[in-house]
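Input: a single structure, listed below in structure tokens.
Heads up, one of the protein chains got dropped from this complex, but the rest are sitting where they should.
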Amino acid sequence: MLKIEIDGKEIEAKAGTTIIEVADREGIPIPRFCYHKKLTVAANCRMCLVQIEKFGKPLPACATPVTDGMKIFTRSEFAVKAQKSVMEFLLINHPLDCPICDQGGECELQDIAVGYGGGASRYTEEKRVVLNKNIGSLISTDMTRCIQCTRCVRFLKEVGGMMELGMVGRGEHAEITAYVDKSVDSELSGNIIDLCPVGALTSKPFRYSARTWELTRRQGIAPHDGLGSPIEYHIKDNKVMRVLPREEEGVNECWISDRDRFSYEALSSPERLTKPMIKDHGNWVETDWQTALEFAASRIKAVVSNNSQELGVLVSPQSTMEEGYLAKKLAQGLNCGNVDHRLRQVDFTLDGKHLGTPWLGCTIADFAEIERVLVVGSNLRNEHPLLTHRLRHAVKNGAEVSLINALDDDPLMPIANKLIEVPSELVSLLAQVLKALVDLPKITRKLPDALDLSKIKPTASAQKIAESLAGFGQRVCVLEPRAGVFLGNMAQHHPRYAEIYSLAQTIATLSGASFGVLSEAANSVGANLADVLPEADALNARTMLEETRKAYLLVNVEPELDCHNAHLATAAMAKAECVVALTAFKSEALRDADVLLPIAPFSETSGTFMSMEGRVQAFAAAVKPLGECRPAWKVLRVLGNLLGVSGFDFDSSEQVSREMLNGKDAANCLNNQLSELPPINLQAASGSALQRVGEILLYQSDAIVRRAVPLQKTKHGGVLSAAMHGEQLKKLGLSAGAEVKLSQGNGSSHFKVSQDDRVPVGCVRLPAALKESVALGDLFGEIKLEAAR
Amino acid sequence: MSGSFNQVCFRTVGLPNPASLKTYRSVGGYEVLKRIITEKIPAAEIIAEIKLSGLRGRGGAGFPTGLKWTFMPRNYDGEKYLVCNSDEGEPGTFKDRDILRYNPHQIIEGMAIGAYTMGVKTAYNYIHGEIWAEYEIFERALDEARVAGLLGDNILGTDFTFNLYAHHGYGAYICGEETALIESIEGKKGQPRFKPPFPATYGVFGKPSTINNTETFASVPYILQHGGQNFLDLGVANSGGTKLFSISGHVEKPCNVEVNMGMPFPELLALAGGVWKGRKLKAVIPGGSSVPVVPADIMMQCTMDYDSIVKVGGSMLGAGSVIVMDETTDMVKTLDRLSYFYYEESCGQCTPCREGTGWLWRVVRRIAEGKGRMEDLDLLTDVSNNISGRTICALGDAAATPVLSFIKHFRPEFEYYIEHGRSMLKA
Partner (left out) sequence: MLSKQAIAKIDRELSKYPADQRRAAVMSALRIAQVEHGWLSKEAIADVAAYLGIPDIAALEVASFYNMYELEAVGKYKLTVCTNISCMLRDAEGIVEHLEHKLGVHCGETTADGKFTLREGECMGACGGAPLLLINNHEMREFLTPEKVDVMLEELN
């Protein structure tokens, strides 16, 4: 520890830290623009100049490391003079029109200028004008306001993983821009709005819609991926005007993904359902709650009174724990166990074998510290935009990342090893890694008896992955090996998920790695914990559609978009006698419903999400429900009452939650262990049939995102084509742009083909959860291709 | 006149085919390198000799070279780099160009010795964008040296391996600043880095690196051939050896000369044929455009060494670039041009320089256009002082210096411009 002095105050500091870090920790204010604790130090704005004893020049606090005995003065005349001069320089070319600037009221330049600016400007020459850039549908630019702090440039390069902005030109003509007229496509791009200390980069959807001082702030939890980022709603007239991150070092640090930031735009979508609706002779008519609920209850009752097993309950993993819990409780009260939230899963072999709730297997903070990691079946940036940055950060610190997947998309970080093969090979690839691992001299633990790997021959890459996991790579941390094996969404959707799961887990066990699941949605873990799962011998999300039920209760579900098999889901809904949908949107996907009950989306209801790391996060409603919408837990409560199920007298979601947890400590329920290994088929997968890789695109993950127009207007907004490797196209005699007919089971559709060499030969990459592909079936498996006529 | 000419860096000047390996060998070239690497002279001995010679960096700052060479970590496994700074872009400076043109092998030999001393295997010579012909001469010299086994693996049959490459700049004064130069070698914009860390710990590609000026490197073979004391004795106290002076502007024969340090300025001026057209001397910028201008009478009392120019002249020796101005020189117009240069060349990353250089130039330009205000002179002084010492690199100071010194020494000329809207010289 070093002893230093700041403004006369004695302080202890670690060697290697900078003055600004120490000052920030001690709450000593030092003005700054370019410095940001999460970015590399640029020291270019010079606002943080301070005086240091025995130095004739002021030094930047952000870049100057402390030394023992250093005496620092942040507000001496010498320091303040330097700071004031920098402020003057910053303002000479900066427009002084705060009243019309969108950043007004939350501008770092404005705030600091108030403290430092000297009255009238001594600069009488002409001010610089910089042309604006169009960098996409999310961020609006006003580049004349830019003070060249380069925070945005550094963020995109360092956190986003790709240099999308740069400072071109030099001297006074230096300006921030993307290449020619490219847009900024990072899935984390919105953070540069927060980072920009002035009004040069602002939110396009929010632009000019409110002044910051008119906004009320409420807390919430982001409702999309499993990270559970804490967010802050900014509200005006009971409307969410924008969403910002709240800082939580262990979760989101200070960032949020664009999906979490801009999805609020869907809250005011014209498709919002604001009144209950009933289908009357094929026509939708608006009605009142009483009528709608009684109608729904009577229809459900009609089916279940005949055969309670004819009901199927599908709950979105985006619904709160309380909503899931009540849906399950309702079904149980009706004597039905057909409840599930794992809408895109197809392999349920592990049901009944889990010793607890599957989760990340470690905290997110631990995840970021990992040194050797294997990720299986994940299109990382799409599935877990912000978590991927943690991995990127780990790589920067020397971590080795290996990937096993059916797509070779670039996660924007150096990858140590990868195995990219057609989906049906995933099991075999894992078996190879496991075999290589077992054969490593260092590995002493034995394989489970049931696994006979004698016939497996690992490829060189599999060997390398095994060696990396076992710590044979460059970074060997013998004392505390920090390794991890994780399953992504694509693994979870895979038809042989159980085998993938148990092989990956065995690999983790043998290599001393932690093992976990990158849970798909905001409440996947919570829904599991709340037991939104089928009862033993009851139907799961897949069989509920295969064995068509007479009645369905849908909570927050657009069947053809949210379920594993669009074609099957559509057929099931069409065939059912009764479909009751609790939904926030009037959805084309609910055309076969009989009654639509308008429920409050995430911002309008209270509830609890449980994140992938098992963090239980309760939240209150940020705004009142739109129109006649009601929180889903209340709707379920009334339905329960109307259906004569007991135990539905809740006054608040907290009451639901209390009953649900029943004194349980959620953390104790998390467990990825299995009671027994499922049988693993190591026979080489045969057949040369074309396979589908059905991914879920970044902005198609759920009903809300799908309606956030600014997100849909980005490059990630889902332009659908059937993408294949160049060689595959050649094999088929196709060229990009050609039209083909693709079919799965009974469903088929026409698509344009495109070339994408990230797709293994033998596959067609065809995203699901898009209306263009709803005629098709499973996310993975055989797909037939014919020339279109 | 004291001493002789062209003894060290310009050894080959005047000989036929001066840039060739053959010519260089004829003056004893590569002999020292050979001795050093075959006899495996200890690095400490070499550094001691350089220290003794009093050699100071010829790039402008005059930092003792022997000392700089000790900053390189010795027991570092991994790449280290050596860099030669031939990005001569300081207005008034054109000496390194002539070393490249007439004696490139001496740079190569000097760098090889430096590399041997600091345990470096790879080096770059960063050559100013606008002197393409010299870049090609240097590339040719490198080829010659490679063929002759003076560069590459196992040089002259020893276990010393050294590779040297030329990196061509493309028009940015700031790349003369050592950390900007490093960024530029890495394929980036030439934006200076904040120091610390210094290049000796974090240089080219993030590896320990040492940077010296072309003339500095070219002095090294001589020093080790003739001994540090010999070199030291060529010069005066605190300024060992010879120095190349670039004399430009209002002289009869603009030229480069290599003379012993400490030569009286009038003698140097005479070497360039004196002030042209029989005119009177008005002022001199003695070390390149970034050092303070010195009025004629003061300059005439200076000797050409580090101390005299500071103590007597109130300026700096810099890179030894002597810009001579006769009595007809319009100091306001001259400052206008210099200020424009710094404005144009500011890299733009740090606030005081990016914003301040443009401000300075615009005000000076306004005065030169006859639209000045009396308070502008204080404003210029104040803005200059607000840039100085608050920037990442010394370009900020370099931009402030001419403004401060021109106003200090020639204030009446500025005031006349402001009052009359035109130059007093035309009055």
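Letters A and B mark the chains as written, and numbering starts fresh at 1 in each.
Quick note on the criterion: a residue touches a chain if its C-beta (ideal position, glycine included) is under 8 Å from a C-beta of that chain, and two chains touch if they have at least 3 such contacts.
Keep in mind that what you see is a predicted model, and the values were worked out from it rather than measured.
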item: Option from B:Asn103, B:Asn212 or B:Ser248 whose C-beta touches the chain left out; value: B:Ser248
item: Contact with the hidden chain (one of B:Ile185, B:Leu281, B:Val332 or B:Ile418); value: B:Ile185
item: Among B:Lys34, B:Lys51, B:His168 or B:Arg422, residue touching the chain not depicted; value: B:His168
item: Chain not shown: contacting residue from B:Glu31, B:Asp233, B:Asp307 or B:Glu344; value: B:Glu344
item: Interface with the undisplayed chain - residues on chain B; value: 79, 88-94, 96-97, 124, 128-133, 165-173, 184-190, 205, 246-250, 254-256, 285, 289, 321, 323-325, 329, 334, 337-338, 341, 344-345, 347
item: Touching residues (missing chain, whole complex) on chain A; value: 162-170, 177-180, 182
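Note that only the chains that are shown with their structure count from here on.
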item: Residues of chain B that touch chain A when the two form their complex; value: 172, 189, 194, 196, 343-352, 354-359, 362-363, 366, 379, 386, 389-392
item: Chain A residues touching chain B - in the complex, by the definition given at the top; value: 41-47, 49, 56-58, 60, 63, 65, 82, 85-86, 88-90, 92-93, 122-123, 125-126, 147-148, 150, 167, 169-174
